[in-house]
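Yeah, one chain of the complex is gone here, protein chain that is, but the others are all in their spots.
Letters are used for the chains, namely A, B and C, taken in the order the chains are written, and counting of residues starts over at 1 for each.
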């Protein structure tokens, strides 16, 4: 495994990490979850990503149970939670948003579900236009000083919002956000590469990126259509299907078909190649992998070898496929 | 239910909330208290107001018991307490005022009575001329950082006193007061509308207002005199009776009679109309309703419909009745 | 009882308070201690003064036990401790001085002995030239923010040392010292009246003064020599005897004899008159009374009546006796 610093911080996460999103608490059972965490750990993964919204908290409960069962040393792994996933509102506004109340209540609830005394990483899962950024920064700072959180950050915030949080923290001697969790992959790269650019140097921001395979699209498995047994085909995933295939005018599937052709030429798996492409960006601190089977996880963890193996000319061809 | 931000904060309280004042721990029993809280909660109320002085702490004990019984989720409701009600002094000055000692002791006592680990809102119930404002601001800031309070504010402070607290907090990087709890109703409006005006924009102050019905006077129930069975007629309420009816020269009853005539014309209940009038002020974050019967509470909660139903011309008539 | 603010703070102490010095844990037993605390409380005393050095901690244990037995309400009384009485050094330097370690360790030990969760008042019992003042200020500030201390102060520090502590606190946004505990009586007045004068206005300093009777000398009981049964006659009190009688050239006994003559003329008890004289100084927040018998305490508590009763001309005569 390779380890990378989370931005300018001293925290070194595994370049490939494991996320509970979609699978834990729903699609897969407790014993499979245990096998996945164990395999990730055995392969050097030290960051396990989670959020209050994943399976409405059950993803955290399963992960907390499994990590306890496996007796992973608390000082050897990082676990995260996230507060307020904008797109899934609760009817009671006290149970959503980034007010001091919800940031603190959600932290306490995550600590309980995960059976830990502190969260290594705690994210604002989406921006909240109805809470002043300073209120959220102060709440995060208070949690860090109480020992309940180590590093705090954001997910899918605009560069302007992150910059405002950093400026507020500096003006008041508070802990500033240390990381962002954006989507990043061959089909979705502008925000990470352009919008956030000033934050890497000015604020030492790190990134833990999600969806390196664009929800599986970059594996090429949808090149010939969505199979009935595919996760994308289940009704509750309609919104995901739309998001994955995107605007037809964008021709995402066409791009992916060109990409998988290049992969075949190189003799590389498209999945590993797509993950390796993310790893080549030095501003990516960790690439979060999801998986429902150990074999799939282990294949994807070998993407690190691909980074070394593939040559510059080939990477240019890959970029051209998405032009 | 409609929800409103507490001033510029991210905390969204129900526009209509429920207060224990006068009734809990005295006039009504535990099972009625339970029915009232349950009805409020079922109607979307998420803020339950209280104070150490209400029934000498018994109002908090009853509310804490009832909320526990009903198993309301801690992250779904807000509960408040208030320290130092100037008008009811204790002989021992350590048990009154806004010194660091009493602010902290009273917080601990309220946490115990309410069976909670933190107060969502904690108010200075009256100003204390014998304590420097900075001492109180520092005590509140310390309680917030210890996790025992989320937001602190004042009740019936002058704008100048609140502004001084805000300025002290800013100068020392401390949590500033976030809300005021003033009296506000058709008969008592200058402070909220004029005196506090600069604080809404400059300090983001929210207000949780009490006595929207002027202790029942605006319902018209005293239009023909105070009945023997009325709360106002009991001897311990003499001071309240004087306050409600006011200076004869003010002709409060005359105004109310004109108001109830307009209400009759509109086919609206005077109580709902008076509450709705408060709700029309965007600087009112929440209107606190008291009630001794569920039917009365439910009627008053329907004031939100009245806001939408009554037209501008009618509101002008109402204002004219109090000219 | 009269109550006075501790300097500019909001804490209102009884103008006459009760100290454990000399008597608790030594001279008197547990039941007498209980009677004394009960009598003080019944007469409106709300401040009980103590120190780690009094009877090597036993004074605090007795006071803690007795206050617990009497079930005094925690929010109704103040209790103090003091760290580092310069004149009685421990051989191990970690167990003396005002280093961060000893200030914190001594606080924890006092909390345990007194059976309380916080000290209302915590004093540096003497200055420590071997610790930077800033280190002590920071330790006190940290204890206040942790909720273990409410107000901190000094005892027998020079005005320059107190001013340095105040300046350090202001420069770093820390809690500043709020009170001094100096000796103050008709024979010893310069420090309180002259040296500290700028601190009352500039830093809002309060004073809790000790030895209002100059260890009994001002009662006149030594006018005709020290009796064999007197506390001053016991061998372990040699140093006290020397301190009380002072430099013969000063003619302290002569002054006292003139004073008791004036008292006789006025028909007042010399003890009450001497205490009342301290109370007339508005910069004295509280006069600490020691006592080994309830009758003696009750007599001295009546000094408040003397303040009102004696006229200005008489006070001038009294001052003249000490010229």
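Brief remarks follow.
The working rule: contacts are C-beta pairs under 8 Å (C-beta built on N, C-alpha and C of every residue); 3 or more make two chains touch, one makes a residue touch a chain.
Remember, it's a predicted structure, so these values are computed and weren't measured experimentally.
Within the full complex, the chain left out of the display contacts the shown chains A, C.
Checked against the full complex, the one of A:76, A:248, A:267 or A:282 touching the unshown chain is A:76.
The hidden chain makes contact, of the residues C:42, C:69, C:117 or C:130, with C:130.
Touching the missing chain, out of C:7, C:64 or C:97, is residue C:97. Contact with the chain that does not appear here is found for just one residue of C:1, C:38, C:109 or C:243, C:109. On the side of subunit A, the interface with the absent chain consists of residues 3, 5, 8-12, 44, 46, 73-78, 120, 144-145, 147, 150-151, 173, 175, 204, using the contact rule stated above. Considering the complete assembly, subunit C touches the hidden chain via residues 92-95, 97-102, 104-106, 109, 128, 130-132, 135-136, 138, 142, 145-146, 172-173.
Heads up, the rule we're going with is that only the chains that are shown with their structure count from here on.
If touching chains are joined by edges, the resulting network of the protein chains shown is an open path. When each chain is reduced to the mean of its CA atoms, the one lying nearest the mean of all protein CA atoms is B.
Both copies, subunit B and subunit C, contribute mostly unmatched positions to the interface they share, with under half of the numbers common to the two. The angle of the rotation superposing subunit A on subunit B, based on CA atoms and rounded to the nearest 5, is 90 degrees. Separating the CA-averaged centres of subunit A and subunit C is a span of 62 Å. Listed for subunit B are residues 145, 173, each touching two or more other chains.
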